[in-house]
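What follows is a set of notes on a single structure, which appears directly below.
One protein chain is absent from this view; the other protein chains keep their places.
As written, the chains take the letters A, B and C, and residue 1 is the first residue of each chain.
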Amino acid sequence: MKNKGTMNTRISSLFQKSKRPFILIAGPCSIESKEQIYQVTEILTEENLSFLRGGIHKMRTNPHSFQGLGEQAIDIIKNLKDSHDFNFVSEITDPRQIEVLSPIVDIFQVGTRNMYNYELLKELGKQQKPVLLKRAFSAKVTEWLMAAEYLIQSGNEQIILCERGIRTFETSTRNTLDLSGALIAKEKSSLPVIVDPSHGTGKSSLVTPMALAATAAGLDGLLIEIHPEPEKAMSDGYQSLNFIQFKQLLKQLRKILASVDRKIESGFFYENFPDRDTSERNKENIQLHSS
Amino acid sequence: MKNKGTMNTRISSLFQKSKRPFILIAGPCSIESKEQIYQVTEILTEENLSFLRGGIHKMRTNPHSFQGLGEQAIDIIKNLKDSHDFNFVSEITDPRQIEVLSPIVDIFQVGTRNMYNYELLKELGKQQKPVLLKRAFSAKVTEWLMAAEYLIQSGNEQIILCERGIRTFETSTRNTLDLSGALIAKEKSSLPVIVDPSHGTGKSSLVTPMALAATAAGLDGLLIEIHPEPEKAMSDGYQSLNFIQFKQLLKQLRKILASVDRKIESGFFYENFPDRDTSERNKENIQLHSS
Amino acid sequence: MKNKGTMNTRISSLFQKSKRPFILIAGPCSIESKEQIYQVTEILTEENLSFLRGGIHKMRTNPHSFQGLGEQAIDIIKNLKDSHDFNFVSEITDPRQIEVLSPIVDIFQVGTRNMYNYELLKELGKQQKPVLLKRAFSAKVTEWLMAAEYLIQSGNEQIILCERGIRTFETSTRNTLDLSGALIAKEKSSLPVIVDPSHGTGKSSLVTPMALAATAAGLDGLLIEIHPEPEKAMSDGYQSLNFIQFKQLLKQLRKILASVDRKIESGFFYENFPDRDTSERNKENIQLHSS
Partner (left out) sequence: MKNKGTMNTRISSLFQKSKRPFILIAGPCSIESKEQIYQVTEILTEENLSFLRGGIHKMRTNPHSFQGLGEQAIDIIKNLKDSHDFNFVSEITDPRQIEVLSPIVDIFQVGTRNMYNYELLKELGKQQKPVLLKRAFSAKVTEWLMAAEYLIQSGNEQIILCERGIRTFETSTRNTLDLSGALIAKEKSSLPVIVDPSHGTGKSSLVTPMALAATAAGLDGLLIEIHPEPEKAMSDGYQSLNFIQFKQLLKQLRKILASVDRKIESGFFYENFPDRDTSERNKENIQLHSS
């Protein structure tokens, strides 16, 4: 039986410098329905992957764009956790969301537009959960590390940095994925640095090559947007992989990782549900309705 | 006697497109002491200027840098309002600060790093006070206008846009002040657009020429950092004007404005202190101590 | 009668730091026909302006775009010089063009894409004519000054620097006109620095406000694209002023210049045609045919 109540040993190795496992986080931009997220979780389980991402409250430039399912998404994840093992990664955009998100979120994601939101960072610094700190698309590496310093100063050293593309003059890609900046962040800190080639390129055709590039460069993991039907996604479909593309990516990725004696992490955080007895789950029983 | 309890008529003209008055906001980056802010306010009064800026909670990239006086600055401003007339402009960095800042702040400033903080914008959209919305240094004009749209959607149309420099490859200035971007924002919206040449250039020697440039271009106002002794300022001294420089700027500015039949706005907001009887004030009596 | 054979005294004051005259260069992007350039020259004469620009060999990103009239344009200018007084400013893109352009060009323009073409700069450094050195849209101010240094090292100190917008992430304007960068170039060198708001913004509606801004900032001149019928121009029509707009600009410009006791330069270079007797000209006699 698994270690409950504290972060398990393997996961905590994420935050140690030597022989770091490779972190693969995948999932849709937004949680859109029970079915959608169930299908994604099934794929992760099949592939022995342990980090699911999914947006609850979306940050959208345009206030008229889809803003996420909110409360409803929280219930969907709560139910899904009864039947499936996964570490749930989701964005937080306001200190006042901590209370409602804490029961289901295992890793708080700070999005690119909130990297400079120091009040939010100070609050997350007081939490016991890891924080995935995306680089602002306008941030120099030193500013990104300073944002991490806000978390550390407030007491939280469980930080995963995530490069997701910077804003440049080039317009043929949504952003310019700055792998060398990510390497500098690794050189200058002791933190794991992962890469998001989905936002980093904004083009599904570039996700796989740039994911492999990040891996060959020695970075610590990937955040990949996947969707059962990208062409029908409510946000970011143009940069999401479908399941077939994702499985092909995994195959190539494992080849490169094997060649440098590295593996994808497959452990779980359990401190959120210390009383949960995972042996009682019955995955067959999950009810799926459109919502 | 002045109109109390509601915004006076002249000020509301800020938000009308034709024959807009010119908005001149000046003050130190951070409120550092009673004396400092008193001296600044005296200069504004002398020059018949009605907008004082001053930082209470500072956004600093480095968590170890001076973060502002906080509570103490609030008391300083509260006392100063008993003896002086001014509209107080100050930055808000967290929705939870609205309650404590509301009694003294007449215009909420949203800083460059919070332009994408949509949760903050939604809360400010519910307030009755004008919002000075700085452009993120990484924001396209369309994103800046979208951020304004978050305020408007939540009910607040009293918005002053403020261009403060964008991040480019050029390193000889702190930022690149984008006057043509500011003009586009004016073209595409009905909002007043002012310019902050202090942050926009990061060099006191460039503040006056760029302030005059913005004025000649037909923009609607300026935000200028001034300090009694810039070389001793706790933040941003290198881009602040001293009082002599500021008075020289005003002289040149008034010449350009006169040539296009425009004037600096000198009215006040009063809805914050509906019961205050300004006739009772005794400016002579103010006690100044180091704090 | 005018000073022949050497640069006249007033013009040489362009290259002295104190009390510099204001340089106004205007003309079409490309010379398209005898009529077009004749009409432009007439306007300049009417307004007592002495610098005409016009492209002979155009630098075009797309090799299939209009590349300029070449030889034919040279003849047009040669003829026009018989009847009109003007200093002709035109772009040179290859050291091998010096011989053919020298008889008609009074100021060699080095375009934004050639600022780094050091072989070209070394050759121009050996010429006796002033060089208008545009900043590369990607150049830091220090690199721009280094390019000027290539000219100076080769013997030519008659340099006019020209800011014409830098490439940034902002896409609502063609470039971001960097007035503060231009001011830094002025601070760091003893060279005159002028501004091209036509390329700098890429939008005719922004040309006038940004031209006034540059003037109010204390810069040394302007390069303005004008065209008898911008909507029919073979290149850059969208950023060219028509004659009515140009005259309005001049009116506002002169007001700002007067307020700082400055004037538009109206002198001529004559070293190109030492034998020419300008008294013999008969402007009435010019024959205009389409060509």
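The working rule: contacts are C-beta pairs under 8 Å (C-beta built on N, C-alpha and C of every residue); 3 or more make two chains touch, one makes a residue touch a chain.
Quantities reported herein were computed from a predicted structural model and do not represent experimental measurements.
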item	value
Chain not shown: contacting residue from C:Lys81, C:Arg167 or C:Lys186	C:Arg167
Option from C:Arg20, C:Arg113 or C:Lys255 whose C-beta touches the chain left out	C:Arg113
Which of C:Lys17, C:Arg96, C:Lys232 or C:Lys263 contacts the chain that the document leaves out	C:Arg96
Contact with the hidden chain (one of A:Ser102, A:Ser154 or A:Thr176)	A:Thr176
Absent chain, residues of subunit A that touch it	138, 140-142, 166, 168-173, 176-181, 183-184, 187, 200-201, 203, 205-206, 209-210, 212-218, 255-256, 259
Touching residues (missing chain, whole complex) on subunit C	59-64, 93-96, 113-114, 116-120, 136-138, 143, 146, 149-150, 153, 167
Footprint left on subunit B by the chain that the document does not show	167-169, 171
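Operating definition for what follows: only the chains that are shown with their structure count from here on.
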item	value
Inter-centroid spacing, subunit C versus subunit B (mean Cα positions, whole Å)	39
Per-residue overlap in subunit A, given as positions that touch at least 2 other chains	167
